[in-house]
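Here the complex is missing a single protein chain, while all its other protein chains stay put.
== subunit A ==
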Amino acid sequence: RTVEPLEYYRRFLKENCRPDGRELGEFRTTTVNIGKCLCSITTADGSALVKLGNTTVICGVKAELAAPAVDSANKGYIVPNVELPSLCAERFRSGPPGEEAQAASQFIADVIENSQMIVKEDLCIANGKLAWVLYCDIICLDYDGNLLDASVFALLAALKNVQLPLVTINEESGLSEVNLKQKNPLIIRKHPVATSFAIFDDTLLIVDPTAEEEDLATGTVTIVTDEEGRLCSVHKPGGSPLTGAKLQDCITRAITRHKEVKKLIDKVIKSITPK
C-alpha cells in the first residue's frame, strides 16, 4: 500500500470495490450536529458540524449589521470563508490561506449565488441604510478528502439553524433597535447539495473520495444540485477528460444523493426543534 499505492488501488477497483469496503458509488457515513446544544459554537448565530467518514467540517454563521452597497441598496451580504488550518492535515501549513482554501471559498460563494439559497434582498432591513451581513466561517477540523461536499452540507445545516433578531429603525433618532427576544429563522429558498467524484485512469468514477484516493486520482468532478433537480454548479477543475455521457452518470448519482442528504437534514432539524 505504501510502495505501490496505485497498483494496490487498481486491484480493488478491478473488483468494483474500494479498500475501505465501499462500493464505487457508496458514500461514507454522514453525521450532522446542528445547533447550540449539540454543536460547540455557542457564540455563533447558527452552527453545524458535519462528519463525512473522517472528514470533519464545522460551520459557524455570525450575523452583523452594515450599510448596503451604493449600487445595490436593497441587498445584504453573505461572506463565506473556508479555512484549512494546519491541524486538519499535514500538507497545510499555517499562514495566509493556500490556493485550495481560496478556491474552496470561491466555490462556496458561487454555490450560494447560483442556487439562490439565500436571496440577498431578504437580508435587507432598510433600503440603503441597514442590511444584514452573514459571515459564514467554514473550518475543516480533519481532512480526509471530499472537502467541498462536507462544506456545502455544513453551510446548509448552519444556515437552517440561524435565528436573526428583529431589527427596527427608530424613525425619530434614525438609530437601529435590535430586539433580541424576537427571533426569526432565515428564509432558505433552495437546498443545494454537492456530490464529488474522483476520476481514476481516465475511465473509472468513484464517489466521495478519501484523501488517499484524491491523491491518486487523475481528476475530480463536483456536481451541486438543488431539490428541483436543477444544476447549481458543475465544477470540474481540469483533470482527465470526460465524455458527456459520463458527466450525465455523475449528475444522476448527484440527484439521488441529494434526496438522501435532504432526508437527513430534515430528520436532524425536526429532532432539535422545540415542541
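Note that a contact is a pair of C-beta atoms (placed from the backbone, for glycine too) under 8 Å apart; a residue touches a chain by one contact, two chains touch by 3 or more; residues count from 1.
The rule is short, and it goes like this: contacts and distances are computed from a predicted model.
Novice: Out of "EXOS5 protein", "ER membrane protein complex subunit 7 homolog", "glutathione transferase" or "Translation initiation factor eIF2B subunit alpha", which one is the UniProt protein name for the chain not included here?
Specialist: "EXOS5 protein"
Novice: With the missing chain put back, one of A:47, A:115 or A:195 would touch it. Which one?
Specialist: A:115
Novice: Return the single residue from A:31, A:86, A:179 or A:248 that touches the missing chain.
Specialist: In the complete complex, the chain left out is touched by residue A:248.
Novice: Any idea which of A:10, A:62, A:75 or A:236 touches the chain not displayed?
Specialist: Only one listed residue reaches the unshown chain, and that is A:236.
Novice: Which parts of subunit A are in contact with the chain that was left out?
Specialist: Its contact residues with the unshown chain are 99-100, 102-103, 105-107, 109-110, 113-116, 218-219, 221, 226, 229-244, 247-248, 251.
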